[in-house]
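Just below is one structure, and these are the notes that go with it.
With one protein chain held back, the other chains of the complex are shown just where they sit.
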Amino acid sequence: MRIYVLRQLVLLIITLFLLTIFAFCLSYWFPGDPVTNSSGIFSDDTMRYADAASSRGFDGNILVQYWHYLAHLFRGDWGISLLDSDPVFEQLQLRFGATLEIAVLAMLIALVPGVALGVLSALNFRKPIDHTILSMSLSGYSIPVFWFAQIAILLVAVRWGMLPIAGQINPLFNIEAVTGSILLDIFINQPENMGLAFRSAIRHITLPVLVLSVMPMMLLIRLTRSSMLDVLDKNYITSAYAKGLSTRRVISSHAIPNAMQNVIRELGSLLSLLITNTMIIEVIFSWPGIGSWLIRSIYERDYPVIQGGLLLIAALILCVHVALNLIHAWRYPQVRKDLHATS
Amino acid sequence: MLLDIRNLTISTHTANGRVNVLDKVSLQVDEGEIHTLVGESGSGKSLIARAIMGFLSPRWDVQADRLWFQDIDLLNLNAKQRREIIGVDIAMIFQDAKSYLDPNLTIGEQLNEAVLDQDLSASFFKRKAERKEKVISLLHRVGIKDHEVMMNSYAHQLSEGAAQKIMIASAIAHRPLLLIADEPTSTMEPATRQQIYRLLAQLHARYGMSILMISQDLGAIMQQTQRLSMIYSGQIMETGPADVLLAKPAHPYTEALLNTSLYRHAEMKPRARLPTLAGAEPTLQHLPIGCRLGPRCQYARPICVKTPVLEKHRERQLACHYPLHLEEDHE
């Protein structure tokens, strides 16, 4: 096990290292001047431009430049935005919190019904209830999220006026951003009308989180169902019945734990889906997260922001994947055995 | 009579319509008897075992004149009543035992499950300790001395023989009256197979439970077998005391199987041709009518397209229009 953890961590570090090389190269591949692309300082600001160029080692060869790039990266100096001269790193920190807030909440909301419906569907294999759940998940999985969000806004927010359309909180509440996550920020700021502020924030967050949770939930239903069906065919389920255990006991202590093993392995694809949708949802609901900032900066050609945003999201995905692998190996003994046999 | 099956018919839908996979199978197991059911793979012998346990999925249609365990009708039980019998009075072990162990739980945890609450006498708080004691004694009974190591192992760390011992341990947890063993040794090496047979024989001798052993090879049945039943393609061919059947097979199928096994090799001349049954087992889509052995039987005559019924001939029961060797008995 220890060897496996070590191997995974080493692989992670190597991959992250490759990722920084890629991000570094981006400033050359983007149109325009690499110094501007990486630091966010235009060449007409002669003084600072010269500063940036020398501090980033642009007088040296490509290796020196990369070395300086890494140094800046770890110092937290990721350049400034070409548009509004905000420091990229600080902004990303704030927006990262906001993104995580809706992504994690949506994931949590998707998790329980997704798994439950998947199990239910598998237990009623080829019965009407299975067909209903299956067609629901297939069509739910095919709804383009941006269209779904628009309909939700049109119906819930505009037609019925139940929830606000966009933003994190009513701007009248003066909440200073600390973590970026609005619910945490209210808690940290402790404004005098905290109850009202929470109410407003929750009203704002409900719609995006619900819309965002639909697709992962549908995918989770399908993953859980197929994995449950696999497991229910296994011999150890038969032998559990042969011991005289009740159906409920067999399902809860043998079938579901084993089915979750496959689901955990597939969670990576769920994560991809979640991240893609989070970016789109952020744009639609004007949520101040990484995704909306990244997309805006792509058509504004704000290269330091693109570079930083990509680096952060990709690094996040890689770390989560390694974490999933480790959980998988830690929780499931026979995976460990396979790993030892091959390594 | 512990287990009494009369005319058990199991059918299923195939592309070519309804097929009786089991055709009017009758089988009796007495108290304290070791009964071996022999048939080639695909002859439906596992289906019988599963029908007794109630494991068949709904696509199998089960009908029987009688499927009784003691005086309980196994066909009409609700889930709760079934649980009071399955795993308590009837237990089952399988071939390929490893795959019948949950890969993600330790052996100890799985054996814990086999010990039912009703078998425990201690108060609620001491139950855990008592349960563990029971599990350890179960492991000792199947000949595993290193119980600590075993209880913390996972299925993938065990050998096939050890896994089968665990299955036996969990099967005998409640002192069942009937143990169904579905080819428990078919994937094992001969030495391990003998070990498992010896263990089963010991348990049989000590607790007097009946064993319904399912085997696909006459050459590898338990020596302690008291009764033999031959099944071919879903029809019972011959049933009787093991020594009688092995000495004087009356049914052509029994004789053919005996000839191909090692039993009779001593009588054979050197360089003689090893007798085999011509042809192959019919597939489910192409079951012959009448006696299903018909197309492969060297004694078959036109009347064989009528299904022979299982009839009593002295101590054996036989389903054949032209039995062998019986005339000599009548002298």
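The chains carry the letters A and B, assigned in the order they are written, with residues numbered from 1 in each.
As a working rule, a residue touches a chain if its C-beta (ideal position, glycine included) is under 8 Å from a C-beta of that chain, and two chains touch if they have at least 3 such contacts.
Keep this in mind: contacts and distances are computed from a predicted model.
Q: One chain of this complex is missing from the view, so tell me which of "Quinol oxidase subunit 3", "OB-fold domain-containing protein", "3-isopropylmalate dehydratase small subunit" or "Peptide ABC transporter permease" is its UniProt name.
A: Its record in UniProt gives the absent chain the protein name "Peptide ABC transporter permease".
Q: So which of A:L9, A:A71, A:A116 or A:I151 would be touching the chain we can't see?
A: A:I151
Q: Among A:S139, A:N193 or A:T247, which one touches the chain that has been omitted from the display?
A: A:S139
Q: Which residue from A:V178, A:L273 or A:L326 sits in contact with the chain not drawn here?
A: The single option touching the absent chain is A:L273.
Q: Identify the residues of chain A touching the omitted chain, counting contacts across the whole complex.
A: 11, 15, 26, 29-31, 135, 138-139, 141-144, 146-147, 150-151, 154, 158, 268, 271-273, 275-276, 279-280, 283, 294-295, 298-299, 301, 303, 306, 310, 313-314, 317-318, 321
The rule is short, and it goes like this: only the chains that are shown with their structure count from here on.
Q: Centre to centre, by mean C-alpha position, how many angstrom separate chain A and chain B?
A: Going by mean C-alpha positions, chain A sits 54 Å from chain B.
Q: Taking the complex as given, what residues does chain A use to touch chain B?
A: Interface residues on chain A, with respect to chain B: 234-236, 238-247, 249, 253-254, 257-258, 261, 332-334, 337.
Q: Taking the complex as given, what residues does chain B use to touch chain A?
A: 53, 55, 79, 83, 86-88, 91-92, 94, 96, 99-105, 113-114, 116, 154-157, 167, 170-171, 173-174
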